[in-house]
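Accompanying notes for the structure given below.
Only one protein chain is missing from this complex, and each of the others stays in its spot.
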Amino acid sequence: MSNIPPEELLLEDDDPSRRQFMNRLGLGACAVAAAGAGVVTLDFLKPKVLFEPPTKFKAGNPADYTEGTVRFNKEQRAFVIGTAGGVFALSAVCTHLGCITRYVSDEGVIACPCHGSKFDLEGNVTHGPAPHPLQWLEVAVDDKGELVVDTAVGIPHGKVFRV
Amino acid sequence: MNTPSLDSLGLWLRGTSVYRSIVRHGSTETNRNRSLIVFENLFLHVHPVKVREKTLRFKHTYWLGGITIVCLVVLVATGVPLMFYYHPSVPQAYQDMKELKYVVDNGIFLRNLHRWGAHLMVFGAFLHMLRVFYHGAYQPPRQFNWVVGVFLLVLTLFLSYTGYLLPWDQLAFWGVSVGTNMAREAPVIGDKLRFFLLGGNAVSENALLRFYVLHCVVLPVVLFMFLGVHIWRIRKDGGVKGPSEDAPDVFHEDEP
Partner (left out) sequence: MSALPPLSPVESNDPVEVPRRVALVRPDARPSIRRSSDKFVMAYPHLIIREVILFQVVVIFLTIMALIFNAPLEGIANPVETPNPAKAPWYFLGMQELLHYFPPFVAGVLIPGLVVVALAVIPYARINLTAGPLWKGSDEKKTTLAVAGVASVLVLFFGGFQCWAAAVPTAAVAGAMFMARGGSNGGRWKQAMARLTLPQWIMTWFVVLATVLTIIGTYFRGPGWSFVWPWTRMVHS
């Protein structure tokens, strides 16, 4: 191994500023192309049409919901519950990590199988890791007087639908 | 009649011009040819020609990285045949699992091998990391290789996790639902990230297809690239380092 100092090994460069400019231009072009490719790919990966099931469902006649009635719609993952003042709908999707809760009628609670959250019949958390109450869902009646629940539309907690 | 023995058959084979066109070096009885075996072979030349004797001791590495690589080989060798029967669609994916189990010859065996190989790979990679840590083998000059290893561990976990959805059974569906809901909690990008990963708002057929592509193409390719760097760096960093009772490496921070 000889002992040439590293400076002397540098290649000769007659026009450093020109070389630097060309380097930057070239690298810049590559960067722009890469960024463009990235954006286009991300956009490509974003689905434009989703074949997800309808979010509205019919929940029957309001008169069926006497006080204390709890009905569970499995396909739509929602509870429809009758109270003295009317009817409300509750999402059955646990606010913790999205498991489907179930109504335990002997205890009168809604329980999640995944990490042990429990909710009362208004959706308030009574136990476990769930951070929020269960989502209340929009309830309406259609022209035939049947209840219609929309699982995609949340409403403020406690807003009972009067019938 | 004088039937040729296996030995003389081997000798004859090694004399043929076809064999000699593939393997240029002579017999393995000289040190020179033993070096040639290693560096004239694309696959063997990840090895150095000579290694320190003590690095071969069991307690030097416990062979844990090696176990992990063997698992990877088994996973590719079983994963590719499984792909011939597997359709990443709902509900066919699940039906394919049943078919592998009850109909396809040795289907259940291949699937078992793939599954237990995956478990062992995760376990092996984790133990390998611990052994590297307690031997202090992340210290200079091996810092970068440790970081590559952390990527490899994460990639292994992702591979395993994406594979977990593929059978499309209840375990798969809910394991992945809960897991991807966790991603949602990441600030700012959480929801978007989950949407991209699943190709929708919930675990559905889109998610199955995305996980399939990740599992069978994207992640293995990335893993193999990192693995290549990992193995290459072992040599460049001076071979594997064992228990710290060994003489420490001479190392200078001012290395160019």
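Per-chain numbering from 1; labels A and B assigned in written order.
Quick note on the criterion: contacts are C-beta pairs under 8 Å (C-beta built on N, C-alpha and C of every residue); 3 or more make two chains touch, one makes a residue touch a chain.
Note that the structure is a prediction, hence the values are computed from the model and not measured.
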Among A:Val70, A:Ile100, A:Leu121 or A:Val160, which residue is in contact with the omitted chain in the full complex? A:Ile100
Just name the one of B:Val23, B:Val103, B:Val147 or B:Val221 that touches the chain not displayed here. B:Val147
Consider the whole complex, including the chain that is not shown, and state which of B:Trp174, B:Phe196 or B:Phe226 touches that chain. B:Trp174
Residues belonging to subunit B that touch the chain removed from view: 8, 11-12, 15, 26-31, 34-35, 37-38, 44, 47-54, 56, 63, 66-67, 70-71, 73-74, 90-91, 94, 97-98, 101, 108-109, 111-117, 119-120, 122-123, 126, 129-130, 133-134, 138-143, 146-147, 150, 153-154, 157, 160-161, 164, 167-175, 178-179, 181-183, 185-187, 190, 202-203, 235-239, 247, 249-252, 254-256
Considering the whole complex, not just the chains shown, which residues of subunit A touch the missing one? 1, 74-75, 77, 96-97, 99-100, 111-116, 128-129, 131
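Everything below uses one rule, namely that only the chains that are shown with their structure count from here on.
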Distance between chain centroids, defined by C-alpha means - subunit A, subunit B (Å): 34
Residue ranges of subunit A in contact with subunit B within the complex: 42, 45-47, 50-52, 97-99, 114
Provide the residue numbers of subunit B that touch subunit A in the complex, in ascending order. 174, 177-178, 181-182, 195-196, 199-202, 204-206
